[in-house]
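As you look at this complex, bear in mind that one protein chain is not there, while each of the others sits in place.
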Amino acid sequence: MTAPTAPTTIDSDEVFTVEVGGTTFELVCGLEVHAELATATKMFSGAPNRFGDEPNTNVDPVTLGLPGTLPVVNERAIELAIRFGLAVGAEIRPSVFARKNYFYPDMPKDFQISQYDQPIVVDGSIELPGGHVVGLERAHLEEDTGKSTHVGGDGRITGAEYSLVDYNRAGVPLLEIVSRPHVRTPEQARQYVAELRAVLVAAGVSDGKMEEGSLRVDANVSVRPVGTDALGTRCEIKNLNSLRSLGRAIEYEARRQADLIAVGERVEQQTRHWDEDSGRTSKMRSKEEADDYRYFPEPDLLPVTPDPAWIDAIGAALPPMPAARRQAVADAAGVVLPDETVALIVERGQDSQALDAITAGADAARVLVHVSQNLAGEGGASVAPDRLAALIALETSGALTATQAKAVLAEMVGSDATPEEIAAAKGFEAMDTGALEAMVDEVIAAHPDEWETFRTGDDKARGKLTGFFVGQVMRASRGQADGKAVTDLLRRRSGA
Amino acid sequence: MAERITRDDVAKVAQLARLALSDDELDTFTGQLAAVLEHAEDVAALDLADVAPTAHPLQLGNVLRPDVVGPTLDRDEVLAAAPSAEDGRFRVPTILGEAP
Partner (left out) sequence: MGESFISAREVAAGVRAGEWTARHVADEHLAAVAERDGEIHAFLHVDPDAVRAAADRIDAAVAAGDDPGPLAGVPVALKDNLCTRGVPTTCASRILEGWRPPYDATVVERLVAAGAVVVGKTNLDEFAMGSSTENSAFGPTRNPLDPSRVPGGSSGGSAAAVAAGFAPLALGSDTGGSIRQPAALCGVVGLKPTYGRVSRHGLVAFASSLDQIGPFTRSVADAALALDVIGGHDPLDATSSPSPQPDHLAAVDSGVDGLRVGVLSEMLDMDGVAPEVVARVREAAEALAAAGAEVVEVSVPAVIYGLSAYYLIAPAEASSNLARFDGVRYGLRVDAPTTNEMMVATRTRGFGPEVKRRIMLGTYALSAGYYDAFYGQAQRVRTLIARDFAAAYERVDVLLSPTSPTTAFAFGDKTADPLTMYLNDVCTIPSNLSGDPAISVPFGTGGDDLPVGVQVMGPALAETDLLRTAAVLEGAAP
């Protein structure tokens, strides 16, 4: 069978570069993400798909590849693959399972059933919160392997005395999502994986838990001199267990390759292992010595050609994806994307709360601030949208200062009291304009030198001293003053 | 048509298939495989560019299984059949190298 692929890079506003010996190299990176699917059972049998159970308890004859057993495709896994495909705007294609043949003790049949030249999902894209778009070449279904524990030595595979194999994970459905080489900075790589995870979770495809191995990332890294088009030789980096590792490993690997080329050496196509402790990648094996996988169509399975009506129904039931949700919040709030606050709100799943509060009539800018900064606690602290709107109304009317509003909001979480009641209980009362003016004048009088500089200084000096005077007034009012009102007064007094 | 299979090819294939062959066996297999492949020349010589391959005699598709948990095996029974087991797991000698 013939392998697919034809990579093309795309432009990005930002490109990570490394300068060595007068030559500037740029990063070209593609990512392969394996996502375990949120099914009840395995890809090809009814054994439970469950993490953390006693070893070798979630196994049936198919899981163990016992002689005479046959695989039967899990309908739900197909549905989840379709969901993902539709969520990333991809095409859903008729697909064929193949056998990838290699001997390894964690692979019960010594071949892996995987879609090869006819994957179910083809040609989608993911828009990162920062605005960059990463193309997806394909996503295909396959089965996971078992897990080995190494005994003796330092617990790693090398130097171990012997190994123990648990097949609970064997046969768990995996979606392998292959990006195009559109990732141009380590930060984009992190954003890509975070966004992909958000899409997978939003679509109910995977629980996305990197720490449990539900999401595993390999990075294909190459570099090339800036201004050239041909792709450099790439290395595949494995063992990237966190977003932090991902960014560090890509950066390290790009530098390593640039250093090699700069001294006239060739980058060898390799699979490399990331070591978090040393912060380095090291060679696992070269592609030249790679196994010959002898792919051929899996004779025990028939092609899967999803009915268009089924695909439509799955699409209709799909919840909005993060990119659309960011757009919805931005539209409601009158903000232009990319916007970090909006991205944060959607990432935390607080967008419906924000949208509802805006719909309930609250000032959009204040909603975004409160939701992103003051309701950001673990477990997604939230208050009903009408109550949030009521609080913000007090703030915009001048009845509460920003600082007071924050304090009231903190009390509102987990309480049924109205914002007015909480404010009253806390003794917050809006300061009378006359009282505030008097207080500002007192502060000015007490600091004549600063005031002179404020009045006559440049913007920089003014900016610095605004903070000083507002701070003084705040201290004098014990936090009851509205910072914005103080700033306005200072400007008026200075005659600006 | 592919070249006649060589002794080196046979040695490489044995390695892929995880079989150790003696020198005599290598010679015998090289001759025997060459004879079978030669017989297959009639097939290799056909011009079938516009004939679609049949992976399967059944022209069926979309055979799917509901995502419903079924029975699992008894671990003790499974491990009792294993050549070596320890701590609820299958025991194997040192593994050289990570999975591909």
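Letters are used for the chains, namely A and B, taken in the order the chains are written, and counting of residues starts over at 1 for each.
In this section, contacts are C-beta pairs under 8 Å (C-beta built on N, C-alpha and C of every residue); 3 or more make two chains touch, one makes a residue touch a chain.
If you're wondering where the values come from, they're calculated on a predicted model, not measured in any experiment.
Taking every chain of the complex into account, the omitted one touches A, B.
The chain not shown here is touched by just one of A:Gly30, A:Pro48, A:Gly85 or A:Pro105, and that residue is A:Pro105.
For the chain missing from the display, the contacting residue among A:Asp292, A:Glu340 or A:Asp488 is A:Asp292, taking the whole complex into account. When you scan A:Asn58, A:Ser114, A:Ser163 or A:Ser245 for touch with the missing chain, the hit is A:Ser163.
Hidden from this view is one chain, which touches chain A at 1, 61, 64-73, 99, 101, 103, 105, 108-111, 163, 165, 292, 294-296, 299-302. Counting the whole complex, the residues of chain B in touch with the unshown chain are 1-2, 5, 9-10, 13-14, 16-21, 29, 32-33, 35-37, 39-44, 46, 48, 51-58, 60, 63, 65, 73-74, 77-78, 81-84, 90, 92-96.
The criterion applied here is as follows: only the chains that are shown with their structure count from here on.
Chain B meets chain A in the complex at residues 16, 18, 55-56, 58, 60-73, 75, 78-79, 86-95, 97-100. Taken in their complex, chain A has these residues touching chain B: 39-41, 45-48, 54-61, 64, 72-78, 94, 96, 102-107, 145, 148-150, 157, 160-167, 238, 271, 273, 284-285, 290-292, 294, 297, 299, 301-307.
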